[in-house]
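This report concerns only the one structure given below.
Up next, subunit A:
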Amino acid sequence: MEYVIEMLNIRKVFGNFVANDNITLQVKKGEIHALLGENGAGKSTLMNVLFGLYQPDGGEIRVKGQKVNITDPNVANDLGIGMVHQHFMLVDTFTVTENIILGSEPTKGGTIDIKRAEREVRELSERYGLAVDPTAKIADISVGMQQRVEILKTLYRGADILIFDEPTAVLTPQEIHELIQIMKKLVKEGKSIILITHKLKEIMEVCDRVTVIRRGKGIATLNVSETNPNELAALMVGREVQFKTEKKPAQPGKPVLEIKDLVVKDARGVTTVNHLDLTVHAGEIVGIAGVDGNGQTELIEALTGLIKAESGTILLNGRDITNLPPRKIIEAGVGHIPQDRHKHGLVLDFPIGENMALQTYYKRPYSKRGILNFKAIYEKARQLIAEFDVRTPDEYTKARALSGGNQQKAIIGREVDRNPDLLIAVQPTRGLDVGAIEFIHKRLIEQRDQGKAVLLVSFELDEVMNVSDRIAVIYEGKIVAIVDPKETTEQELGLLMAGSKRKEAGVSS
Partner candidate 1 sequence: MSIYEVLQIIVPSAIFFAAPLIFTALGGVFSERSGVVNIGLEGLMIIGAFVSVVFNLTFADQFGAFTPWLALLAAMIVGAVFSLLHAVASVSFRADQVVSGVAINFLALGLTLFLVKKMYGKGQTDQIQVGFDKIDVPVLSHIPVIGPLFFSNAYIPSYLAIILAFVAWYIIYKTPFGLRLRAVGEHPMAADTMGINVTKMRYIAVMISGALGGIGGGVYATIISRDFSHATISGHGFMALAAMIFGKWHPIGAMGAALFFGLAQSLSIVGQTIPFLKNVPTVYLLIAPYVLTILALAGFIGRAEAPKSLGTPYIKGKR
Partner candidate 2 sequence: GCGGQGGNNAGNKDTFSVAMVTDVGGIDDKSFNQSAWEGLQKFGKDNNLKKGRGGYDYLQSSSDADYATNLNKLVRSDFDLIYGIGYLMGDAIKEVAKQNPKKHFAIVDTVVNEPNVASITFKENEGSFLVGVVAGLTTKTNKIGFIGGMEIPLIEKFESGFRAGVKAVNPKAKVEVQYAGAFDQADKGKAIASSMYASGIDVIYHAAGATGNGLFSEAKDLKKKDPNREIWVIGVDKDQAPEGMVKVKGKTYNVTLTSMVKRVDVAVYDVAKRAKDGDFPGGKTLEYGLPENGVGIAPTQDNIKPEVLKAVDQWKQKIIKGEVKVPTNRKELQQFEASLK
């Protein structure tokens, strides 16, 4: 009995759309098996079939050699299959423990035995090195810890086949590193893992074998040791992909954004941006590197007028925009690609075309004397959809129905088209496949080359190193170092982000 999981010729159809077209996936016991594919290739669908959330329209599933019929997640649980979903399945208002025990609660006389549950969670977390605070509320903990809670959920149920659907998309480099260690530990315990990720580096680092799918079809299954990132990318996208985005040297011009001595408090009143100074010039991309929670969110919100700065000034082209209302700041020439595209970027129930006019709807030609000109709005939308390769049936389709990558492209199109002097991009490629990432990076560089200032905030060191002309390291609300990406290493950046002082390059602005 070689395979713990065999998904043979799995077919899944949504309406007229074939999401999984006779895909076969075989996972060996004790291996980490990567599942690779573009956005929308059908990876999550396949895994949801395995986990019992979807019923396949064809094919068969075998677990440890037995043919099984996984009608719902309960069956999957019983078969020892656990899944860490792409979008976290955690109840925000519950504690870590409550989330973990949900559905199989230990009881004592009809009451949940919370003490016992917490003890069990603690033991489990110690055993696998998954540090969590069992009594903390999900809403209060970091994304990395949330991820660990997800893993603990599966382990708590005794799963020995674990599915990780894009676990690293939302993690910081440190957290990714920790996760990799955890996965290695889990396989050592005899568990098998299916890992979905867009990051080829991760596949190369931890996986034993990889199955590539494209547009719902299985393309190949390879031994990781016998392949390389370029081959994988080509298999997955169907063409050659450039990882290192080509770019000319920057030609910085006059300062566009000048932040001086900025202090911002978060919603709880804690000072998270602490006397921060930073300048971004025309024609350069400044990347902000830092561990999540070091003031990035508040910095961006203050820059865009969503929260008030306590003190300090923000100048745009020499003009003071500190604490102006968002619209004034937008009109002054700031574009913003927000971190959470669903919450902040789009009105999901509006057509994608109208979403593209979300900031300009009140201006000519989209609006005349208070009346909207839908012709102009949709004309513009069509142009942007074509220009930014947004894949959508038409411009009248609700934004909700687009895939994440395409939603992101629409937002970028919208922001870039307004021709802002400063473009703030926060995690612009989160969760996107290599093809889409390439596209977006090109666009950012294009902006720079047109003489715009770009401020990039990302937890992906790769991205920051690749795209930025200068990297500003943020730590505890301050810019602690400015480094040149060509002259630094990931290790050095990692140390700076962790707060260790750099000797040569002192704090500059």
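Brief remarks on what is shown
We adopt the following convention: a residue touches a chain if its C-beta (ideal position, glycine included) is under 8 Å from a C-beta of that chain, and two chains touch if they have at least 3 such contacts; residues count from 1.
Inclusion criterion for the candidates: all candidates are chains of the complex that A comes from, given by their letters.
This structure is a prediction, so every number in the text was calculated from the model and none was measured.
Comparing candidates 1 or 2 against subunit A, the one that touches it in this complex is 1. Chain contact summary for the complex, subunit A toward candidate 1: residues 48, 51, 53-54, 72-74, 77, 83, 85, 87, 89-94, 98-99, 101-105, 107, 110-112, 153.
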